[in-house]
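Starting off with a structure, shown below.
All protein chains but one are shown in place.
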Amino acid sequence: MRGKVTAEDSAAAWKGVADRFPALRRTVNAHRLVYLDTAATAQKPDAVISAEKSYYEESNANVHRGIHTLAEEATAAYENCRKRAGELVGAPSPSSVVITRNATAALNMVARGLEHTLREGDEILLTEMEHHANLVPWIMLARRTGVVLKHIPITDGGLLDLGKLPELIGPRTRLVSLVHVSNVLGTINPVAEVAEAAHRAGALVVVDAAQGVGHMPVAMEELGADVLVYSAHKCYGPMGLGFLVAQPGLLEEMEPMEGGGEMINEVFLDRATWAEPPHKFEAGTPNVAAAAAFPPALDLLESLGLDAVRRHEEELVAHALQTLATLDGLVVYGPHDPKLRGGLVAFHDPEVHPHDMATLLDQAGVAVRAGHHCAQPLHRRLGVVATTRASFGIYSTKDDIDALAEGIRFARRYFSP
Amino acid sequence: MRGKVTAEDSAAAWKGVADRFPALRRTVNAHRLVYLDTAATAQKPDAVISAEKSYYEESNANVHRGIHTLAEEATAAYENCRKRAGELVGAPSPSSVVITRNATAALNMVARGLEHTLREGDEILLTEMEHHANLVPWIMLARRTGVVLKHIPITDGGLLDLGKLPELIGPRTRLVSLVHVSNVLGTINPVAEVAEAAHRAGALVVVDAAQGVGHMPVAMEELGADVLVYSAHKCYGPMGLGFLVAQPGLLEEMEPMEGGGEMINEVFLDRATWAEPPHKFEAGTPNVAAAAAFPPALDLLESLGLDAVRRHEEELVAHALQTLATLDGLVVYGPHDPKLRGGLVAFHDPEVHPHDMATLLDQAGVAVRAGHHCAQPLHRRLGVVATTRASFGIYSTKDDIDALAEGIRFARRYFSP
Amino acid sequence: MNMNALDQLYREVILDHHRHPRGRHRLHQVDVEASGLNPSCGDEVTLQLELDGDRIRDVAVDGRGCAVSTASGSILAELVTGLTIPEARRIAEHFKQVMHGEEIPDEVDLGDLEALTGVRKFPVRVKCALLPWITLLDAALTDAENRPAEPVNTEEEGS
Partner (left out) sequence: MNMNALDQLYREVILDHHRHPRGRHRLHQVDVEASGLNPSCGDEVTLQLELDGDRIRDVAVDGRGCAVSTASGSILAELVTGLTIPEARRIAEHFKQVMHGEEIPDEVDLGDLEALTGVRKFPVRVKCALLPWITLLDAALTDAENRPAEPVNTEEEGS
């Protein structure tokens, strides 16, 4: 992160922040849009949208190889994104930031990239609350290599059961990969604590920070992350853009998952050598337009102050927990303490199935997500196949949450016999 | 492709087509921009730019899983892109189209996806004129599996030396992957002929159509392609979007390269099953914004008529070949007959190194590409480390080519002792 | 609230089937059992058929799902009981076509199923309505020609 903002600047920036998001001005089924699906993808501020437009209107070109003005401008925009995206999470340097398609691609790159360092019987430790993006790449890796997957269980309160760590981390543990903020429970995990145990055992620590970055201050050093991944689209940036940030040395050790242009040093018909990281992981024409459009999202977040962003979401979660508690029988998942939670709440209504709930809420303009949220094992653990999730962003308000509660009440009435 | 356009409609569409590309209105070093780098990435028409903007301003959401209006709109836009992108190349059905990051990602998916069907000693046939995107994934595959790579040589005239085919394709040949239009020589390869020989030997045919699609009619059936890949950004569409199109059955056979959300059927902590194709190859949040922005590019191409687009580029190439021939000593690569060439010309000036050439041309507002164009083995074959390439699009004119020739003359004067 | 759209989706008969699902009984004899899953949302359904030659003597439906998929399964139990396998297949095919918005070639009486066609206004919910029917078509009826049951994925069918 760059320089801190003053309290006054931050307050000024917060004023009318929702007005900067054009999509929030639309109506849905004749209601104002109440967008509570930020955890799936955040809405984009006008500055992001116009930056992408300007890029295409002015500097559109392929990067790196080009010796003409547009290509230079495009390259500068692309590399500026790398720098800013790294700064946001305390990357050691711009060259430790790989630009990817999304967080999912980044996690797959890590799994494929470290495959050659892993042997049958080596252990990888995950958690029971992972998103499929941090499960399936390792399952695929285990199939290919015979690596053994273990999982930190969760308590009934929705926390990682750290008491189990000593028996789960051992000399065979080579890597621990865990989610920073659960996209279902909301739990903000004590990543640093897990990382310390992992590092003591000589294991690498990978952090899936897809739900944390842009919603609270995140510093990979503090988390003890050797690798941290996130997606731009979940923190107000464009789609088609994600990041893999690594501590020095690791990218050198990793093998590239994909081959092609831009990632090579020398290519012969039958052999090739790779460029230095981060380029060796960026095969083909990158999404320069998205890269050009991300920094304005970071400018906005910085002007608001990430501490203030976190406080805002914490207040919203507190309000949501309180409000949902007034609805008899509704089961809310995850910790009760808003301090331990990111800006989202998943719940189950015994009377209304999540799909019906989402459809009914949509009729009232309230956009929530229903389903397993790419966390089937967690839902199995919770004993349900689907939940309804409301998730918040810098533009969310208590009114939005009240509209949600109102919608749930309506749905219950609608379905009551 | 959809319905044919009439000659009059097409003529009307061609009028002022360049005006639809905002980037072409800019000046570079006080000259009008002469953009001759379309083969690296095409400029975008206003309709594409505004479609991406509208998407973000109105329907921005994550796809598939969402039961709310924005998510439905986003899903519809995404699936419409799949349909249109497939129709452009004669895909058997929308479900045979995988949406990827770019052509490079698509080729890597094919190599990784078929890996489990290949054995040490099996042969893969490529050509000497491939882009790194169609070399490096196979080199990586060969390293992992012991598959043997062979290459169709090129003649001094820049054509595939098909006389060598009989000795190169044999019972061990499992796959032939070749470029449709060379990004350096310009050669339009006789893909159908190669495909026939490949199919007789029971080999699959993969076509890298990155330089063909959007520049001439392309039908995978006619080419004999089992798999065809291309990038949206090279045919006037947005960045961060590519396609892998396959004949029925093949996607079922291929393993996914990446795991994560959206691509699964059931996930347990230690195992998972995949969704049906094409979804099984689309892990994580896709680039919906880019998908929403591509169809307007296709609308434009269809209004111009792809036959007319091809004629336009053929005329430009003919003019370029003629014009460059007036420059003493300039070596132009590839076939002499414009009918055999796509819309690009690479050349080498013995007096001015390509980098210097590109820099000098840029001072005159002329954007060309200098270097090996991600085809080092081909350049080795041509006996140079770098060439200068001018490439054309629907907005290019003979004036642009004249400006190029003028620039080359200036560069020669500048460097002459 | 946009009552009209909603009430098209959740017609009274749907809500009734949802609240009082048919086919939730045990069969005397299970000749065929097949399960279906909507991977994107987690809805599950299990169908059991009791056969008498090529006639479906009884149907049991179980599963976890939304009002739409529950009602659809309930209607299935009601509608298919007593039909021959070809008759059941005809209804299922027909319903699938209707839900995919295709032109309907011939007249088939859909009975209560007619009420489910309102779901077409809600594209993402179409797969909820189809889940039991796809399971019937792709697994149960095919198994009625005696192959071992395996779960089917209806994802691409419904979205």
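In order of appearance the chains are A, B and C, and numbering begins at 1 in each one.
Assume a contact is a pair of C-beta atoms (placed from the backbone, for glycine too) under 8 Å apart; a residue touches a chain by one contact, two chains touch by 3 or more.
A quick note: this is a predicted structure, and the numbers were derived from the prediction, not measured.
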Please identify which of the visible chains the hidden chain touches across the whole complex. A, B
Of the residues A:Arg20, A:Lys44 or A:Arg65, I need the one that contacts the missing chain. A:Arg65
With respect to the chain omitted from the figure, which of B:Gly186, B:Pro256, B:Gly371 or B:Gly393 is a touching residue? B:Gly371
Contacting the left-out chain: of B:Pro45, B:Gly66, B:Gly237 or B:Pro354, that is B:Pro354
Sort through B:Val110, B:Ile169, B:Val229 or B:Ala386 and give me the one touching the missing partner chain. B:Ala386
In the full complex, which residues of chain B touch the absent chain? 29-30, 353-356, 359-360, 363-364, 370-372, 376, 379, 385-386, 410, 414-415, 417
Tell me which stretches of chain A touch the chain missing from the display. 64-67, 71-72, 75-76, 79, 95, 264-266, 275-276, 279
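In this text, only the chains that are shown with their structure count from here on.
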Based on CA centres, what chain would you say lies at the far end from chain A? C
Just the number, please: Cα centre separation of chain A and chain B in whole Å. 31
Using the average of all C-alpha atoms in each chain as its centre, how far is it in Å between chain B and chain C? 44
Out of chain A, which residues touch more than one other chain, so two or more? 29, 355, 359, 370-371, 376
Residues of chain C engaged with two or more neighbouring chains: 40-41, 122, 125
